[in-house]
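For this view, one protein chain was removed and the others were kept in their places.
After this line comes chain A, so read on.
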Amino acid sequence: MLDDTEAEVSRSTAALHAWAEQLPEPVCEAVMSADAASPVLFRAVPAVRHELSPLRAAVTEWAQGFGFDRDTLADLVLAVDEAVTNAIEHGYRNQPAGIVRFFAGHSPVEKAVNVVVADSGSWRPPPSEPGVRGRGLSIIRAVTDRFDLHHGEHGTVALLSWKLPGEGAGGPAG
């Protein structure tokens, strides 16, 4: 049993690293720095709207145990949902069977948790008059400690990071 589990873990670690190597350099680094001993989520999510709720549930469960307060946990789930929603409704607007690659892990080096949302769709230039739209990216920017958005020929990759509690940008406390 244990051997099976270990084999499984190393297989999925290999898959994770193979995927990470195709990502933009800074995002690849964030994924590679994930601590294998901490819980990691690595999923291929079909780009359909009813996948959002179960993914939020998984993220909520994964995010427990890092010591985040209630508001930060809510912010994290909110921002992740916006990024995945964008991949589904914008990135794959022309493709019915897209896959959103999703990663969430803890980086001991960065003292942060990192979430990566990647689609292989196509970037849509934001409308100049967004009307009642256009709040998703600004929410993500507002509630994350780091937000990198890379879009190119092969789709869009978003990296969302939160410093662990007590690891503010001002350096180590005490």
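Basically, contacts are C-beta pairs under 8 Å (C-beta built on N, C-alpha and C of every residue); 3 or more make two chains touch, one makes a residue touch a chain; residues count from 1.
Assume contacts and distances are computed from a predicted model.
Peer 1: Since a chain is absent, check the UniProt entry for it and pick the matching name: "Amino acid ABC transporter ATP-binding protein", "Anti-sigma factor antagonist", "Cytochrome O ubiquinol oxidase" or "Alpha-ketoacid dehydrogenase subunit beta".
Peer 2: So the chain that does not appear here would be "Anti-sigma factor antagonist", according to UniProt.
Peer 1: Out of A:Ile88, A:Ala104 or A:Leu160, which residue would touch the omitted chain in the full complex?
Peer 2: Residue touching the absent chain, from the options given: A:Ile88.
Peer 1: For chain A, which residues reach the chain that was dropped from this view?
Peer 2: 49-50, 52-53, 56, 71, 74-75, 77-78, 81-82, 85, 88-89, 132-133, 135-136, 138-139, 142-143
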